[in-house]
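The full complex has more chains than appear here; those shown keep their coordinates.
Per-chain residue numbering starts at 1, and chain names A and B are given in the order in which the chains are listed.
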Amino acid sequence: MKRWPEMTLAGGPVQATERTLRDMARPILYHYDPVFIELFDRASTLLKTVYRTKYDVVILQGEAILGLEATAAGLLSPGDKVLNLVSGVFGKWFELFIEKYGGETVELRVPYNEAIDPEAVRKKLKATPGIRFLSVVHSETPSATVNPVAEIGKIAKEFGVLTLVDTVSGLGGEALSPEEWGIDVAIAGPQKCLGGPPGLSLLAISPEAWKAMESKKNPLRGSFLSILDWKDTWLEKKVFPYTPSVTTMYGLESVLAQAVEEGVERMAARHGAIARACRRGVEALGLKLWAAREEIAGPVVTGVVVPEGIEDRALRGHLRERYGIMISGGYGELSGKLFRLGHMGMAARPAYLCAQLAMLERTLKDLGRDVHLGSGVGAALESLSGWSF
Amino acid sequence: MKRWPEMTLAGGPVQATERTLRDMARPILYHYDPVFIELFDRASTLLKTVYRTKYDVVILQGEAILGLEATAAGLLSPGDKVLNLVSGVFGKWFELFIEKYGGETVELRVPYNEAIDPEAVRKKLKATPGIRFLSVVHSETPSATVNPVAEIGKIAKEFGVLTLVDTVSGLGGEALSPEEWGIDVAIAGPQKCLGGPPGLSLLAISPEAWKAMESKKNPLRGSFLSILDWKDTWLEKKVFPYTPSVTTMYGLESVLAQAVEEGVERMAARHGAIARACRRGVEALGLKLWAAREEIAGPVVTGVVVPEGIEDRALRGHLRERYGIMISGGYGELSGKLFRLGHMGMAARPAYLCAQLAMLERTLKDLGRDVHLGSGVGAALESLSGWSF
């Protein structure tokens, strides 16, 4: 068998704490065992704390893409106009779900190293009557950028538009709140900033979103894609529509508890500080950040333009094979253009960041690039002055 | 927090071996880490061995109900006639998927303590022209019965009908084989006889089934419900359509390896011997088996008619609260009519069976029923004469 990596510092899933791993080794329970019911309930309550919300939360039992598809499938009716904000691969992909479920896409698009300008959203909404939904990716992981969802959501509210937010890798990286940010459906994943196992979609749903789902002509029920099924069963009767993923739920409950122990705001600030230090390190190495501007660079991964003369796959393969560090490449149409240094969850700490930058330096040099060894780490360390997390 | 059960002897999920639990505590990997690719590949190969098949296998990343819905969604076109064999709650439920995806149901139904007669299937197929698919539940867990799928599948083949088999709790309990039994799509779960975590659908797919999916007018692609997406990605290119459930896959790989080490035939025989002993124990206690006949009683759970004067929930609650044994009740319309003693996976061994029967005896007596204590265990022990697994 191949050698396991020393550190998984990718775009998610990322390495989990040993506490999380041990918690996933808890005995498998029958889903109607009182202990499991209690645990599922506690996970739901913790999730509300992490989302800083009083809205209902729903934990769909499939990876976050299920939550995205379920949102489109549950809300859209044929002909619904959806303003889809596109600043990256994931934003663009949501269009497929819009159209699969009969919606009509109105696109507002920026280059994939840029972020959406809230004023452009306002202009578009003004200019395009009849828009019912707005969809946007909060943390555009493949581009390592973030969109200003708090401002966008408020504008959408002015226009009475329901806001659907892919915050799969955003939750925990920023201290969001559906109510404050004007989000009607938020979809997050446990395998990013929370450092949990993939396999679940974490949804927060506004009363308006529930109403929209229920008032559809044929509300989506009786399907793995149905969010309403969970309202009818778990939320109202504490029963399940089908068998939940017991072990993955153990992981979720564990990472949510850890997040609440740390404090959501503190956790977000920690991610921000590490991302900043990472950027300083990358720049000091003479590499170019993918994000067009500092303000839009994301707190969970840092995108780096693949430098001339080096092949992306070779770089990542070398890091993994020789130094045991797993990072991520570009995705979809960005493939080969950037690589991504992950700093989520437990890895958003100085020791892991410096390990990653150091191995990147060594790798660049191994591959023939002129590197002043230690300069990336040094700049990151400089930026970490005053670290207190 | 409530006390964890001593033993989970339910209708699934069931208790896992300590090896399985430890394997699920393996570090979370990025899904494109070479070690994870290797592990996913190995799990697929092991799954073929357990299915005793050369057909393609697909591991959908959601609980078995996803596999059932995906099968209907991927194969049925509006107007397709489906002969749905109903011998229990799960068989009946499949009708919902048939109709959600435009199929037309032709039902062949028997009482829920009975099994389908293959000859009746032949007669029905003869009498009803234009049937394209046949759907049947192999192990009808809520009724604790099995249908003779091997014979049914062969008959279906005679008529050129594609056979869709829910063997969620069947795989491992009997030594099936899609090729030998005439199955075109088999759907199993890891959380039953294999003793793994819930959260996956294990599919075996015949070439004819692939062809049927691909030749639909609008083949289902770009959806969490799509089986074809896995053909286009994993099977053909070793990439994933979305992030798989890493930890749950660790569990699957582990239980499949354990099954192959034991041997599939041997494992099935072990389940059969324990189920037989369980029935002898139940009868000796003066209780009535739910299954109408010995030959159709299932190897994975034993259904017992709730005896007069005892309330089902009280019985199960007492067993769980006082003796730490978690069993299952009836399901859906069978709720309150029977309770189910699980004997799957690691629990399909004499020590666990006797512990379960003993605690059932004590519970019945605690609840006021006249029981000759030890008689159930004694009859089971008698039946276990010659045990050699």
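Definition applied: contacts are C-beta pairs under 8 Å (C-beta built on N, C-alpha and C of every residue); 3 or more make two chains touch, one makes a residue touch a chain.
All figures in this text were calculated on a predicted structure; none of them were measured in a lab.
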item: Complete-assembly copy number [criterion: all chains share one sequence; 2 shown]; value: 4
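What we mean here is this: only the chains that are shown with their structure count from here on.
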item: Equivalent-chain rotation between chain B and chain A, CA atoms, steps of 5 degrees; value: 180
item: Computed distance of Cα centres, chain B from chain A, in Å; value: 34
item: Residues of chain A touching chain B in the complex; value: 1-5, 8, 10-16, 20-22, 24-35, 38, 61-66, 69-70, 96, 100, 189, 191, 195-199, 222-225, 242-248, 251, 320, 326, 328
